[in-house]
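Note that this complex is displayed minus one protein chain, with the remaining chains in position.
Order of writing sets the chain letters: A and B. Residues in each chain are counted from 1.
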Amino acid sequence: MGEQLTMKGKGLSIQTRNYEFMVKFTPQREWIEKQGILMLLAMFFIELGAGTFLVSSFFQNRSGMLTGWLLCGLLGGGFHLLYLGHPGRFWRMLFSSGLKTSWISRGLAFVLLFLVGGFLNLFSPSETEIGKYLLFLTNIFAFLTVIYVGFVMAAVNGIPLWNTALLPILYLVLGIWSGLGVTLLNFLASGTKVTTLGTVEHLSRLFLFLFAFLVFVYLVCVRYQHTAGEASVKTIVIGKLAPLFWIGVVFMGILLPMASLLMETIPPYLLFLLIIFELIGDFALRYCVLKGALYPPLVPTNMD
Amino acid sequence: MLKGEIDYERLRRERREYAIFDREGKSDYWAYTYCGGCYGHCGARVRVVDGWPVAIESVPESDLGGRGGMCAKGVSTIMDYHDPNRINYPVRRRNPKKGIGEDPNWERISWDEALETIAEKLIAIKKSDPRKLLWGFTPGPGTAFKATIFVGGFFVTFGSLNRAAGGVGTSCGAVAHHIGALIHGAWDVLPDYQYCNYVLRCGGNEGTAGGRMLATALRLSAQARDRGMKTVVLDPVGYLAGSKATEWIPILPGTDIAVFLSMANLIVNEIGIYDREYLKKKTNAPYLVGPDQLFVRDKETGKPLIWDERDGKAKTYDDPTLQEPALEGQYHVYDVKVSPAFQLLKEHLKQYEPAWAAAISTVPEKTIRRLASELVREARIGSTIEINGVKVPYRPACVVGYKGLNTHTNGFHQYGAATLLNTLLGNQDVCGGILGSGTVRGFGHPETGRPRFQPYASEDGMLTPGVWFTKAPWPPPKITGPGLLNFQDIFPHAGRNPYPYCDDWEEIWTKVGRPYEPEVLGLYGANTVMNGGNPRSAEAFLKKVPFIFSINTIHNETTEGFADIVLPECHFLENLDISSSQGYFFNYPIGMDKWSFHVGMPVVVPKYERRCTLDIFFDLADRVSTREDYNIFLENWFSTKTMKWEQNQAKPTQYEIIKPDERISNFEFTDRVLKFYFGKERGLEWFRDHGYITWEKKPEECYWRYFVDARIPVYYEINLRDKEEVRKRAEKIGMHMEWEQYTPLLSYFQAVMYKDVPPDSEYDLVAVSPRDVLHTHRFSAENPWLNEMSENNPYTYNIVMNAETAKDKGIDEGDIVSLENFRGDKIVGPCKLSKLIHRRVVAVVGLGGWAKGRPIARGKGMNFNELLPADCRHMDPICGAFEINVMVKATKVGGRP
Partner (left out) sequence: MRLGMVIDLKKCVGCYACVVKCKQEHFLPTGMNWRRILISETGEYPNAQKHVYPVLCNHCADPVCVSVCPTGATKRLETGIVVVEEDKCVGCRYCVVACPYQARSYHREEYPYFPHQGPTAFEILREKLYPHQRKVVLKCNFCIERIEKALGQGLKPGENYEANTACVNICPTKAMVFGDLDDPDSEVSKYIREKRAQQLHPEYGTDPSVYYVIS
């Protein structure tokens, strides 16, 4: 049937009524509306937690690693289980054919392996070779945990906003950038040496720019990918989600932290606030990506 | 579980008989009946589990329906059966106040008390003046569609002709049925789908959404489409029939008359190809007309005369020596200059030019010319075809239409003009053309020759239906009165009209002299306040009737607002109803489809204290002592002696089914009818197990035109003959109507909605109400499955407006819009924009509901009828058709929620 759509007229032709389902661009609902918000929270905390663990482990900050482990395991895992219809059956995700093909299955494996490895590391740390290899392995799983949600979504070829190689990369950067933020918070709270803090800060800034750049590239590329992609991007940038995007993601998440670079030194309370803003930016972006996701119509239709 | 609960011995007896439908207590079985979702009455089979119907489909081997297929309405009827709001016991109103929205505060009473109360009132009326009884019917959810026979028969034999359309009849086929009778001897018409190649479809959506024969028409029209039949749809709305058509031509509502008259002009006066043989032999086109525009009649016999060109003299129409009827020319008969009616028609049509029609209708002149020549070319006038060894004329093109054509103040002439086109093509009731659909001509089952019926010629040699369901359309009744509450006695050609539910009724009745007041209204399955014209007009009348009783399966806006007693009828799934198979109302395997006789039978034994239609009426007839006459009525009908309301003949000397003094039940009656039709072995038990019976149709039955010696009108002389009498009586009581319409030649008249407001008025849109594929009348709105479908359908619950028109008015998709007519009546609802609707038209499906007893229907859609003015100005003066369109203005009242 191919592409028979033209974007014209002032509207974005997004479904709002029952009879427009899959006749206009149709929003994704299951993973954002009502109970779906739990999925957003799950994704956020899982990646945030794993990213925090990864970064903290790099900087040998044990309280950061613990924070990351708890965020991922308790909050992220908890929200995910809460979202499931039958959480008691979650073990099936590991012992079935799903593992061969499904990114959620694989993701669960990564998360569990990360959590187990992290648990061993945190609660019975070892300075031995085995202990170091275990930590290394755990970090690999943490890395995979940070990136896997992006693959889960990129595998959905029905949603052009998600079906791009840029999404896992964006999510990876997002996870690490936020992880840097939480690690920094941890350092601040525990009052660590300035040099380490400085390195974390520098890395954090690097990832901030990387993140801003990737968001831009991502949105531009998706916009040209498909008319549903274009509609999604328009929804995020000038449509319903625009306030959240510009205030939450761009202003709070990117511009304010960038502006702080103009300051000679950033007082700790301001740094604390900026990190919270960055986390809000992370959450807001994930919200936009889930909420702005649109399916193209199944049938030929006037788009105006 | 419920046997012990029945508090009425007679009902207990009935249930004992119905026990055979219990299927010996089997917990999972399939049973046969028919579907009561619309008039289509498709044969059905139903799965019953633990005494509850759970699935329904139609019968693959039967031609009545979709051959296994069925539309959504039919499939959904299962849920009507399960509706917890069904009425299970007789109830009486405790709240004395009546009006729209009143809470009746029902109290349960026994059948005995209910019927005693009703009978008492009826007996009193019968003694004083039976006309004090007003009655009406409309099919409700699952009620018997052939209410005309059981219900009509009861009230007619009671002695009251005061029938007011219960609901649906008001905005339905007042003209279509009348002209259908005169032209086809049939209640309805359909293209011969198996053989037709070209259909010009106007103002009707049968085959796509129209519910008169839905699944059968769906099946046949889909096959025809697949075969390559071309359909041109001329309609203000294009997203129904227009969406499946080869071509959709938007037209302003109620202006098709101009297009048809100009097409007739082109065919007769320019193209010059039309079926002259048909006109000569089968119509009154050759009848000689004198200077007074009436027929010149034989001095001895009074019969109309025809000029025989062969012998050069005038002869009566049925003279066996008549050879060559003249269609043109001027002659002298009885010293008077005369011309054949066709000569006058030819001259008369010349004034209707395509350019003129284009200006009125917005259909381009080129298109009108093209349609005329396409029709003529496709009709293959003069050709024949052999069907099963029988040679019949072959005319594979036709014009067909329904509500959108005939429910206007110019409906008679508009529908008549469409029919005229068919007459010129000679395609009526021949192969490939337009077929009368319904009980027209049948020789009966090959083993018994029953039931047998056919049209015949009566007064003036004109076609008369063998079976009819309301006031006989021909011969024309004497004009009497006024004396009826519905004024149909002064309108001889009106089988129904919106009275007394009109704003001017009070005033007119006072001018009549108020010979009596309506004391009782008997309703069957109707929702008068919603469907009978304008709700406020109906309310004004209903409030004044002292006693109203109604027979329904579920409460509705009318029972709650106005009924004093409501009797619980069986849903069709529990109803034993032979009338629905007998009356072939709309459902009729058309063309060469097999005769398929299904019987409405209980798939489960009726529950609670619900009763079958005929059981209720037998009981009531017993109590008011009209049982003998009622029995005779039913005997006449079901034995096919006289299948009409007018049974003024002497009582039959031989009783084949029921004797006047017999007090048999519905069960026994049905069994006897079936055995009479199909043999002693094929009674109710046989039908319970086999469900239906089919037999092959003969070409002489469906393509009967040249096998029946009768003529049809091209020249409506009766209009002129009646004009003065009707006008005099009507004007005297203050009914000022367009009497010019009582003219013998079909002529242009403008539909009243365009006259209600000036041409540049702010009320610039025509509001129309097409049938939606998901609904039948209003009752289907209560069905939760259909409601779900409606919410997912773009048209059902919305006001549909042309996208560009909406843009000009600043209205966006989904905005809340108010439609207001010139009187200030309003409806409000969400707007759906479409490119498949005429720029000056808005469409609203007639739904809306406020009854507590119909919780699913409450607040869904809009009640289109609120917009319609109901008075004599908005009624066709000949057949009583109610003007179904009105000029409105559209204003945005809110953004999309």
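Criterion: a residue touches a chain if its C-beta (ideal position, glycine included) is under 8 Å from a C-beta of that chain, and two chains touch if they have at least 3 such contacts.
Everything numeric in this text was worked out from a predicted model, so none of it was measured.
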item	value
Which residue of B:31, B:71, B:114 or B:551 touches the chain not shown here	B:71
Listed residues B:215, B:357 or B:398, member touching the removed chain	B:215
Which residue of B:50, B:300, B:335 or B:681 touches the chain not shown here	B:50
Touch list for chain B against the chain that is not drawn	49-50, 52, 54-58, 60, 65-72, 74-76, 78-79, 82-85, 207-209, 214-215, 218-219, 221-223, 225-226, 238-239, 242-244, 248-250, 773-774, 784-786, 788-789, 792-794, 802-804, 834-836, 839, 855-856
Residues belonging to chain A that touch the chain removed from view	1-2, 4, 19, 21-23, 26, 28, 30-31, 83-87, 89-90, 92-93, 96-99, 101-105, 108, 152, 155-159, 295, 297-302
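The working rule: only the chains that are shown with their structure count from here on.
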item	value
Distance from chain B to chain A - Cα centre to Cα centre, in angstrom	64
Interfacial residue positions of chain A with respect to chain B in the complex	11, 16-21, 302
List of chain B residues in touch with chain A within their complex	791-794, 813-814, 835, 896
